[in-house]
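Let me begin by presenting the structure, written as structure tokens, before commenting on it.
Shown here is a partial selection of chains from the complex, left in place.
All chains are identified by letter, namely A, B and C, in their written order; residue positions are counted from 1 within each chain.
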Amino acid sequence: MYLAEHAWPDLASYFESKSLAIVPLGSTEQHGPHLPEGTDHLIAEGFAREAAARTGYLCTPTINVGVSAHHRQFPGTMWVDPPAFRDYVESFSRNLAYHGIDRIVYVNAHGGNVEHLREVGRRLHEDGVAFAVEWMWNESIPELVDEVFEQNGPHGGPKETALIQHLAGDLVHDERLEDARDGGLRDIETAETTKFGSRTFYDAIDNSDNGVFGDQTDATPQKGERLFEAASDQLVELCSWLAGQDIDDLLPASHV
Amino acid sequence: MYLAEHAWPDLASYFESKSLAIVPLGSTEQHGPHLPEGTDHLIAEGFAREAAARTGYLCTPTINVGVSAHHRQFPGTMWVDPPAFRDYVESFSRNLAYHGIDRIVYVNAHGGNVEHLREVGRRLHEDGVAFAVEWMWNESIPELVDEVFEQNGPHGGPKETALIQHLAGDLVHDERLEDARDGGLRDIETAETTKFGSRTFYDAIDNSDNGVFGDQTDATPQKGERLFEAASDQLVELCSWLAGQDIDDLLPASHV
Amino acid sequence: MYLAEHAWPDLASYFESKSLAIVPLGSTEQHGPHLPEGTDHLIAEGFAREAAARTGYLCTPTINVGVSAHHRQFPGTMWVDPPAFRDYVESFSRNLAYHGIDRIVYVNAHGGNVEHLREVGRRLHEDGVAFAVEWMWNESIPELVDEVFEQNGPHGGPKETALIQHLAGDLVHDERLEDARDGGLRDIETAETTKFGSRTFYDAIDNSDNGVFGDQTDATPQKGERLFEAASDQLVELCSWLAGQDIDDLLPASHV
């Protein structure tokens, strides 16, 4: 059930019987020469709507711009600073609690948002407002991702390429996949992203000339569909699991 | 040109030749028994994409949730608190300036956002970052709106109904238009929204039982189309005017 | 009853029987070549003290400097940034609640403060601390203002001139009224303050060379007195109305 498409009387019954909401969050940032900048929010929205359609849980509108300053050297990358992002998401989430929501699934498709969503989730948890979890599709099916691709790439690689080929194929420049691979960093392992145990870079451009990683030529819409279906299954299970928990088990444990 | 659909190399040329961006902003909030809660962001997005398509100017993704606490008593209304909203929009806008944007049109379809966008615009202006203007479609064609409808209603009325009938007709419950009118406040003039010169209410529910105003039965898709075309013309003109200004004329005047 | 003039034992009885306070707020900013920069706070203080004298309600000291950055190009204009202004007024107001005040009338004479006072009022309302309303004298008697002057001017015009002639005539440079009119913008309608529905200026100087609007030569102390008496009547009525409300009717409505 997509919140934005319904009138309030039709939403009223939802809140009477359910207390879970799905919130898609992504980013708008460079994804190499072959993918649209909206890649992450398109993916997040894709999964969130799918899970809502399958389960009947409520899906909110998407937060399209996230924490992406590390991609800013590439034209078009948009971002908000972390404190502004956290406060926006927190306020956004607290309003859901006003209507009775006490558990939230952040369907997130951008690594740069992860820690910030957990920090917001912790605020909500400590205050007893809601139990919010952050979910990224690739974290839910790591074996399959590894099986399907040789070089995943952490950003703009074949796994994201395949998903967009599946979800919005028109937006992929298939003719640039080789360029994407050759102009970027094919094997993240070869980059010295850490030195003596310390991460010594701040921006994507420090490791990749065109901003992306992995072997994009390995992507196909079929692989994208397979990943989408598999991860959607996981998301549906997560929603069911979360909805089935006793609220007391989700609130903070008491002092020893 | 919709930013989210393009890859960074294709956006690079835009920033080299243009310095204007269109940013759609709306809300997700109750719009009566007949309209979807996404009404305002759908309208904002509709106008912003249309103007971008006609002019070639860059349109960013939409900010879907705004300052709507005054509608919170109705199920599903989402909102962020004003400081969080302002900081999010400010940070969002400043990143555009990093790429060379120095003029922004906030295509806004929610009255509750107006003052906050102006405050953000003022921060950007005083800092010399960008010249941002706030635009609402109905403010651009007031005579036409008055001509077309007898009771506009400031929220969820026939003018918004007609626009959604035109833009996303499937989402309108046409069978509830009479209910919308009869269960709400038909004539805003009859409500004592101010007393002795002071606005004495805080929430929509204080004036309307179902959250909407005006005579919704007066709406038709044809009227919606007419309004959409007319206001789009205005928005296109605004973009052209703004793009044509000398940046020095847009920056703050110097001290007397 | 003016709070600052009384000792605490004499105020104790007020709080035992009454729960309304009047708070005057203005600005200190350029008002053209003919009016003192304190015009707005003098007017606010004038009305607030008058209403307090007539009704016995408590009037606090005046907040003399408000949100006036849009007048900063003219020498002497003072201002505080919006977040600082809102937080100051909010903290100021919450302390009144500690003593039992649960309704507040912000007697405001500066347009630039309006939205900020409403935002503060909303915070107090949502928290159930107090019901605060913003009141501007000219909004309470719009027909009379229109009747008395041909060109009101939104700032530094004949209506403010007449009021200061009445309240503090010594501070008006009557010999400069023609200069004020001729060096400023006589008819606000002729200024292109909006373009295609969008407000496209940020500072007063963008529309008026000397910072003021309207035909100041139309002002007389007699007109000022008439306006003052008429608007004071309205303010007294507002206080009575507000004091007479049941507190439950002033607190936020519950969820539908």
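We take it that a residue touches a chain if its C-beta (ideal position, glycine included) is under 8 Å from a C-beta of that chain, and two chains touch if they have at least 3 such contacts.
Predicted model only: the values in this text are computed from it and were never measured.
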item	value
Number of identical chains in the entire complex, 3 depicted	6
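Here, only the chains that are shown with their structure count from here on.
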item	value
Turn needed to bring chain A onto chain B - CA fit, degrees, nearest 5	180
Averaged-CA centre spacing for the pair chain C and chain A, given as whole angstrom	48
Cα-centroid distance, chain B relative to chain C, in whole angstrom	29
Multi-chain contact sites of chain C, meaning residues that touch two or more partners	255-256
Sites on chain A touched by chain B in the complex	3-9, 11-12, 14-15, 28, 30-38, 41-42, 60-65, 69, 72, 74-81, 83-85, 87-88, 90-92, 95-96, 98-99, 171, 173, 176, 211
Complex contact set, residues of chain B against chain C	69-70, 72-75, 82-83, 105, 115, 118-119, 121-122, 125-126, 133-142, 194-200, 202-203, 205-206, 231, 234-235, 237-238, 241-242, 252-256
